[in-house]
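Here the complex is missing a single protein chain, while all its other protein chains stay put.
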């Protein structure tokens, strides 16, 4: 709809010659996500760390999982034209973490009041 | 049977409420009969369905948004006048407390969400694709869905007045007052569902225009060659997509509290009402920038056109827009400085709030410098723009006063605040949208709005504005709190309130002049035969008015900022006219009735949730899912306009 005017033969068009893509990247990503998860479980359930540092470490592991999904599965580096989607995603991530963390900060007034 | 009927009338039609409801019922009935009869008499039903209800054309959707916004301005304005009438003198009994609560709630909700939002969307739709040289938005079908979700959301809120009862917990709807225990009528549910439904549409609009602007610009139009209105839409869309999800969550959680019986915001069982307020303003503060930033865009276009000068400081304008869209995200807690968060929280948000004034100040100076030594033409859009500057500067200054957290403990929820936000929202958004409406009206309809009547409207509205709101700053200092439905005579607030009410009526008269102006101009307005009635600078003025539905017969290649102006300066305007050999078949989306149907189904589901009619709610939602799936399986949704037809249209317009 957007590209009004592209020619008919391109609609669901003929499949041109293409190279074969291997599954290597996906397997690496899968193993990475499994390993990160296993580390998180091991740290949390094995009582290897104190509360604060543990929470931080777990969040960092979660952040790494985002990276794994984005780069190994979601092809975030690919796209058509300038990488607007990456900018949007980055802003979204910043705002998401800002909202969550600042809300906790703001709402901690509760404990001061009590 | 009569008993059942009577009960129905009392429960849902609220007939015991008295003459105001009866009169509204009669008026609504008469208007509906009038519309149906007219459409039937002139055999216009098919036309309505084919040309409007099923359209995916951004220009028509924009016009529908505009009509809806003006209607809602009337509704919200009538609410405002009722409130001012009640407050005109101490101890009035024009409205009782409960009705007053309902009316200030609907006034606020409608003005922000169902007047300001559709008004900016109207201009997004009408202007952006034309300014960037595109044939439509990125997702025309989604655009239609957005409109119908807005429309049926607005309908849902408005019918609450005569069916079930209006919401009455304020437009911010703070719990625990808005919880079931304190407010068990359906009114609050109407508010939640109406906002939820139209909010989904707003998010979709945000995504749609972001993709349109980022990816559908004409060749050669780099980001830094875009007109400033388009930049302002880009900035507003960034805020829309990141702010509206917070509203969605806030409303959904409150709805769960009311319908399922959870305890997010209740006082008992661990709930925390302040969390709603936190979430609400995560959306709420960016929201006021969402509505005002497109107005900034309008002013930039208008100032440059009517001062006949290039806009001063284009780059700093862009930087200001983008920094507003980011900083406005980090100021929300200034709406509840008085909550009792620590000094650290209040300090951070106070400083951030003052910081957001900086880019706004940059913009004001840029507009002034653009006007400086320009040959200014005092047309209607320019008048509203010039009126905007002092109004917004005063509103901004009082905003900075409110941003001082310790002082805010004094101003909070007083009439000082009321005066402040009316000054920025009317002075910014309403003036901006009216300027935009006057500016692009010829592009939409092919004729100008009458200047003489417009000047009457302008002066009534502006003088009325200051008469109405300046006394309210003083009233705030004198201790008058917002949302009080009456006050005793010995407070000494009577005179100022009376003056304020006079101002409100003057603004009402201004609005009547606008209506008269539109009606008069339909018949007698100056026709726009050139397509460029204002001697404009940007691409939309290179097209005939009204624009053919494919917009550009041939997409131009842009080489400079203010490209149309450059062509005119260099005498090359013929270059942009289509040449027969360049005309190719144009690919366009087909019209569809499904977006309208989807709106109806959301409306049905909404009604179901409002009254806890679960079967209806589930049926409505299932219907929504089915329409979405049917859309997913639809492949043949586009067609071609053939070159012969385009040549025919273009030569009829004298462009070939």
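Per-chain residue numbering starts at 1, and chain names A and B are given in the order in which the chains are listed.
The definition used in the following text is that a contact is a pair of C-beta atoms (placed from the backbone, for glycine too) under 8 Å apart; a residue touches a chain by one contact, two chains touch by 3 or more.
Here is the rule we use: contacts and distances are computed from a predicted model.
Within the choices "NADH-quinone oxidoreductase subunit B", "Branched-chain amino acid transport system ATP-binding protein", "Cytochrome bo(3) ubiquinol oxidase subunit 3" or "glycine dehydrogenase (aminomethyl-transferring)", the name that UniProt assigns to the complex's undisplayed chain is "Cytochrome bo(3) ubiquinol oxidase subunit 3".
Within the full complex, the residue among B:19, B:261, B:571 or B:654 touching the omitted chain is B:261. Taking the complete complex into account, residues 132-135, 138-139, 203, 206-208, 210-211, 214-219, 221, 241-242, 244-246, 248-250, 253, 256-257, 260-264, 266, 268-272, 275, 278-279, 282, 554-555, 584-587, 625, 629, 632-633, 635 of subunit B touch the chain not shown. Contact between subunit A and the unshown chain involves residues 1-7, 9-13, 15-18, 20-21, 23, 26, 29-30, 33-34, 37, 40-41, 44-45, 47, 51, 54-55, 58-59, 61-62, 65-66, 69, 72-75, 78-81, 84-85, 88-89, 91-93, 95-97, 99-100, 103-104, 107.
By our rule, only the chains that are shown with their structure count from here on.
Distance between chain centres (mean CA atoms), subunit A to subunit B: 34 Å.
For subunit B in complex with subunit A, the touching residues are 135-141, 210, 214-216, 238, 241-242, 246, 272, 274-275, 278-279, 282, 326, 329-330, 333, 339-342, 345, 550, 584-589, 637-638.
For subunit A in complex with subunit B, the touching residues are 1-6, 81-82, 84, 88, 91-92, 95, 98-99, 102-103, 105-110, 112-113.
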